[in-house]
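One structure is given here, and the rest of the page talks about it.
Excluded from the complex is one protein chain; the other protein chains are retained at their positions.
Chains here go by letter, A and B, matching the order in which they are written, and residues are numbered from 1 within each.
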Amino acid sequence: MVRLLAALVGIFFSGMLLYSFGSGAVAYISEPPVPTVEHEFHEHPRQIAWSFDGPLGHYDKQQLQRGFQVYKEVCSACHSLRLVAFRDLKDLGYNEAEVKAIAKNWAIKAPDIDPKTGEPSTRAPVPADHFPLPFANNVAAQAANNNAIPPDLSLMTKSRHDGSNYVHSLLTGFGPQPKKLLEEFPDAKTPNGLHYNRYFANLNLAMAPPLTAEGQVTYGPGQPKPTVDQMAQDVSAFLTWTAEPKLENRKSAGIAVVFFLLVATVLAYLSYQTIWADKKH
Amino acid sequence: MATVETSETAVSAAEGEGVRRRDFINVAAVAFAGVGAVAVLPTLINQMNPSADVLAAATTEVDLSAIKPGQAIKAVFRSQPLFVRQLTPKEIAEADARPVASLRDPQSLEERTQPGKKQWLVTMGVCTHLGCVPLGAGEGEVRGEFGGYFCPCHGSSYDTAARIIKGPAPKNLEVPEYKFTSDTAILVG
Partner (left out) sequence: MSFPWAEQYTPVNPLMKWVDDRLPLPRFVYNAVGAGYAVPRNLNYWWNFGVLSGFALVLQLVTGIILAMHYGANAGVAFDSVEHIMRDVNGGWLLRYAHANGASFFFIVVYIHIFRGLFFGSYKAPREMVWLLGLVIFLLMMATAFMGYVLPWGQMSFWGAKVITGLFGAIPVVGEPIQTWLLGGFAPGNAALNRFFSLHYLLPFVIAAVVILHIWALHIPGSSNPTGVDVKGPQDTVPFHPYYTAKDGFGLGVFLIIYALVLFFGPNMLGHPDNYIPANPMSTPAHIVPEWYFWPFYAILRAFTFDFFFVPAKLLGVLAMFASILLLFVLPWLDTSPVRSGRYRPLFRKFFYLLLVDVAILGYCGGAPAAEPYVMISQIAAAYYFAHFLIILPIVSKIERPLPLPNSITEAVLGHEPAAVAAE
C-alpha cells in the first residue's frame, strides 16, 4: 500500500517535471532566448596582485594611507563610511595625535545638540566618532545626486563579488560605449546623466568618473606617481581594509591554528593506530 | 577524562617494549587536545570585556565655566555619574580642619584635588558602599550632616572633600584620573 501510493506520487511529480521540461525545451528551441546587452558586454573585474592576497597577506600601510587620502579628497564628498570610526585609522599607522587631528579637521561635521537651546547643531568629530554622513538622509542624498543614492563604502569590497578587484576595475572602467554595442543593441544607448562602465552590472552607472587625471590627489614624497590606476588601486586597498579590518589578525591566527591542528591530528592518527594495533579491521 | 587509564588497559595485553612508546603517544595526543581546548578559552572569555567602541568613548570633557562656588554638576563618565563641585572657601576650610588621621580612608583635600586647583573637587558619583548615587550634587539636594554628599540607600555621609565620615561606605568617593585642558575645562579619563 505504501509502495503503491509512493509510486503514484512519484509518477505524478516526475511526470509533471518531464512535461514541464518538454514544453520548456520546445519553447527554448522554437524561441531561443535573446542575449541581453549585459550578458554580452559586462566584464568581470581585472585581477590585481594585492599585498593582502594569500594566507600570508598583509596590508601595505603606506598604500592604505594613500587610499585614505583618495577617499578623503575624492570619495568622501558623496560616499559615507558610516561603520568606520576615526579611532580605527590607527590601524593605518597614524598615531593618536594624528588621528585626533584628522577627526578635528574633517570637512563634514558630526551632528550634535546645542546644550543651551536643544537645537540640532554640529561639532568637530572626535576619534571615538564614526565618519559623519555627507547627507542627512537618503532623500537629501538622492536630491543632490541626480536621483541616485551614493552607497556607503564601509563594506563595499565585501558586498560585491571579487570586491577589491571590482572597485579598482570600476574606477578605471569608464569610457565611451563600444561601437559594436550600439550596432548590436541600438536601444541600449547610455541614457543622459548616466555613464557607461563595462564592469558595472547593468553597464550604466549614475556616478561620473571620479578619478580623471593624474595628480588629482597629491601624494607625499617617496610615494608612487598618482596615476589614475594607482589611485584606484590605493582606494580599493583602503576600502578592503574598511570592510575587513581584522584581515591580518585573521590570517596570522589561521597560520598558528592550522599548524597546531596538523600536529594534533598527526598525534591523534598515531594514537588511533597504536590503540587499534592489535585489532584487525 | 579517563582516556589515558583506559588506553593503558587496552594495550596492556601487548607485551614489554612497545607499551611505553604507545602510552607516550596516547598521552601526547590527549595532552594536545587539552591544550587546544584551553587555547580557545581566552577568546570565549575575553569577548565579554569592553569592546573597542566602549573603550574609545571612555573619556569625558567637562566645561567648568558655568559652575559657581558652592555649586556642583553631574556629568557622565563611562556611563556613570561624575560629580564636579566648586568648593567655597568655607568648605575648603572645613575639609582642611578635619584631622586626616581620624578618617576611615585617610586622605587630605590636597591629595584629592589638583595642585593649585583646590576648589575643584571631581569625584565619581558612586557610593563606595554598594554603588548608589549619593545626593548633594543637584540643586536643593540634601548634602548630609557633613555638608558634602549623602547616600540615601544606606545613609553614608561624606564631607566637603567627599570623604566618608559616617555610614557603611568603606572608602571616600573615588577621584578619577583627569587633567585641566584649560582654566575652565577638564578632561576625565
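Just so we're on the same page, contacts are C-beta pairs under 8 Å (C-beta built on N, C-alpha and C of every residue); 3 or more make two chains touch, one makes a residue touch a chain.
Values in this document were obtained by computation on a predicted structure and should not be read as measured data.
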item: Among B:A39, B:A52, B:V76 or B:A185, the residue in touch with the chain that has been omitted; value: B:A52
item: Touch list for chain B against the chain that is not drawn; value: 3, 6-7, 10, 26, 29, 33, 43-44, 46-49, 51-54
item: Residue ranges of chain A at the interface with the undisplayed chain; value: 2-3, 6-7, 9-11, 13-14, 16-21, 23-25, 28, 33, 55, 83, 88, 151, 154-155, 158-161, 163, 201, 243, 245-246, 249-251, 253-255, 257-258, 261-262, 264-265, 268-269, 271-272, 275-276, 279-281
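As a working rule, only the chains that are shown with their structure count from here on.
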item: Touch list for chain A against partner chain B, complex; value: 85, 87, 127-128, 260-261, 263-264, 267-268, 270-271, 274-275, 277-278
item: Touch list for chain B against partner chain A, complex; value: 7, 10-11, 13-14, 18, 22, 25-26, 28-30, 32-33, 36, 39, 52-53, 56-57
